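Complex shown without one protein chain; remaining protein chains in place.
Labels A, B and C are assigned to the chains in the order they are written; within every chain, residues are numbered from 1.
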Amino acid sequence: MKDLRSPLTDVQNSPDDRNISIDRVGVRKIKYPIRVLDRASGVQHTIGDFTLTVNLPHHFKGTHMSRFLEALNEHKSEVSVDGLSSLLKSLKDRLSAESAHLEVRFPFFMTKKAPVTGKEGMMEYACGFVAESNGAEDFEILVEVPVTTLCPCSKEISEAGAHNQRGYVSVRVRTREFVWIEEIVELIESCASCDLYPVLKRPDEKYVTEKAYATPRFVEDMVREVALAFDRDGRFSTYEIEVENHESIHAHNAYAYLRRGF
Amino acid sequence: MKDLRSPLTDVQNSPDDRNISIDRVGVRKIKYPIRVLDRASGVQHTIGDFTLTVNLPHHFKGTHMSRFLEALNEHKSEVSVDGLSSLLKSLKDRLSAESAHLEVRFPFFMTKKAPVTGKEGMMEYACGFVAESNGAEDFEILVEVPVTTLCPCSKEISEAGAHNQRGYVSVRVRTREFVWIEEIVELIESCASCDLYPVLKRPDEKYVTEKAYATPRFVEDMVREVALAFDRDGRFSTYEIEVENHESIHAHNAYAYLRRGF
Amino acid sequence: MKDLRSPLTDVQNSPDDRNISIDRVGVRKIKYPIRVLDRASGVQHTIGDFTLTVNLPHHFKGTHMSRFLEALNEHKSEVSVDGLSSLLKSLKDRLSAESAHLEVRFPFFMTKKAPVTGKEGMMEYACGFVAESNGAEDFEILVEVPVTTLCPCSKEISEAGAHNQRGYVSVRVRTREFVWIEEIVELIESCASCDLYPVLKRPDEKYVTEKAYATPRFVEDMVREVALAFDRDGRFSTYEIEVENHESIHAHNAYAYLRRGF
Partner (left out) sequence: MKDLRSPLTDVQNSPDDRNISIDRVGVRKIKYPIRVLDRASGVQHTIGDFTLTVNLPHHFKGTHMSRFLEALNEHKSEVSVDGLSSLLKSLKDRLSAESAHLEVRFPFFMTKKAPVTGKEGMMEYACGFVAESNGAEDFEILVEVPVTTLCPCSKEISEAGAHNQRGYVSVRVRTREFVWIEEIVELIESCASCDLYPVLKRPDEKYVTEKAYATPRFVEDMVREVALAFDRDGRFSTYEIEVENHESIHAHNAYAYLRRGF
């Protein structure tokens, strides 16, 4: 039988002579029930997918993975700018680290009414936060919005109809002041050929078909329109905008990407 | 130190008294370069993702996983009805099994010309084979074809335009005689509002837009049209047809499923 | 301008002369916040991913997709045997269908204590329900449980250590009476080399390492042990059990599958 020292050796805490510091070490793909702020009802229940890391100085062999889970378990109650700032502080304290970094992705739901009949349903948007504490604090918001895009070229050159498709607009922003996720969603939807709806009755379907036909948009138009809308709003200090069209006439996607403020 | 018997014990071969036979046991997610038959050039290089299993009688503790890889390594040269039949036989022999089952998925490429300008490119189709040897032999072909679908209702009720989108038609068929994958692809494409192309210049884009507008198809129409085409062809003994439209006006998908011959 | 009939034509309702009935038609990939029964706290908030379908008789051209969303919006409040039965009835009524079918997948969370220190965290399990109303009603529960499996052969033949890995046990069951999801999870975890934990401190890690080493399991053992446990329990009328080991010594997976009661 192996000779076991008592108490159990802290292998992670043992010295390391390879002289290599590690930028980020921690845990990934942790699913946790969370609550996020919701303009309509104060807060909504959803599910977060977390990556939590800290830096590791060169003289330590390893980090203590269980402490990330303990910190998360303590600070999970509300995932907001303030809540995530506390979580980052807790990670730095528990792990004696100088920097901490986290990313959390979650589905976010909004009730949406059909444009003519007003029939209601829920729309899901893939959202997230990226937060870092490293001397200064940094906080980014991620929002993905599916939209309709109708091709300007196809409309222009064809006798009738125009190809259109589902496109995905993904943004990553820093803001100068508080911005609701709902505001970012609505800003993006206002730039599309048409926005999507959970429930559409015939009068609604007529409306969205005709609106899209009247409002053609390339992926190039989409990134530019969203950039203009961010600029007009004035609260966004940096932004990245990515649009990917699942082209209805091709098996591949059309793509555009733009960033400002870096 | 542990007392090690010599030669190494065959744990898998030891008796099992739980009296439970196992329907399928084997290996999954094995990627292998393969060659499949190609109507245009005889054979094409692609990459297979294999699941290989056999039955396990109740009196054995385990199967011998390494033998699946040895069999695959020996029979990988050509993945066809005959080649897969030999592989199944080899699995049964090496593993003393009564039945063997395999599934292989692979991307299949076809050169496709634009409908007006004739500009060429390659289209990829997600294909596969499912084969079983269990007394009799069974062989199924899987083909997925992305297409354009244009909504008949949207066209009918709107002053201009009609929502359309990329849809995916997936079929699983048994045949009475040899059928090329290419024939199944073409049969499915002929049922859509329009088929997809890798390269489309402006005259081509005008063509596909107008063709789709002239040929509206619900998911319900798609499964019915493909079923009719299979019936007319006469070589298909059983078929399952599944269509999933990535609706351009919704964040969710429209879906239809139909099976015959079972 | 197109001549538009008034009121808007119901294209879906128009007759179809192709004489082909469709097994299932409806909507897929609808994400919705739901609540499911929870043994510890009565109910838990989670997020469902729904497929909803009905049959379509041969004489109708199409189904009415928006009605699926309306039905879901009305019956989403509690996803349970009773709640889903009402949803199926609502689908049949609204769509004048003889059969309705649904599948919903959702992450399910359980609080779990470390085996020695008792430190708490949340574990996520991928679960689901499949329900059908077609004359009789049918209801199936899906549960996926990640576990540790340690290889009996590797342990037997090696001087020290034994390869082990994360494996995934997926079951699909029908029950004769009410069974908690939590009971199915615990039953499966009891069959593994060791179960997984969100938080493990050093004494816990020593415990799980030694427990797994003392309890080797092939994928073949796993499906058999779970089958025995289902049989002993007595409440399960049919079951399918699938185990997939993400082998630590291979890039591919080991796999076993067993079904009973069909």
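Convention: a residue touches a chain if its C-beta (ideal position, glycine included) is under 8 Å from a C-beta of that chain, and two chains touch if they have at least 3 such contacts.
The shown structure was predicted, so the numbers you read here are calculated from the model rather than taken from an experiment.
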### Query
Which displayed chains make contact with the chain that has been left out?
A, B, C
### Query
So which of C:124, C:140 or C:240 would be touching the chain we can't see?
C:124
### Query
Quick one: which of C:11, C:91, C:153 or C:243 touches the chain that's been left out?
C:153
### Summary
Answer key for C:188, C:208 or C:258 versus the chain not shown reads C:208
#### Entry: For chain B, the residues touching the chain missing from this view
8, 10, 30-33, 44-47, 66, 69-70, 72-73, 107, 109, 119-122, 124, 198-203, 206
### Contacts of chain C with the absent chain, listed as residue ranges
123-124, 146, 148, 150-151, 153-155, 157-166, 194, 196-198, 200, 202, 205-206, 208-210, 212-213, 246-252
### Interface with the unshown chain - residue positions in chain A
1-2, 4, 8-9, 11-12, 16, 18, 20, 22-30, 51, 53, 56, 61-63, 65, 152-153, 156-160, 218-221, 223-224, 227-228, 244, 251-259
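The definition used in the following text is that only the chains that are shown with their structure count from here on.
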### Task
Call it same or different for chain A and chain C: same when shared residue numbers make up over half of all numbers used at their interface.
same
### Query
Taking each chain's centre as the mean position of its Cα atoms, how many Å separate chain A from chain B?
34
### Query
Can you give the whole-Å distance between the Cα centres of chain A and chain C?
27
### Query
What positions in chain C touch 2 or more of the other chains?
8, 30
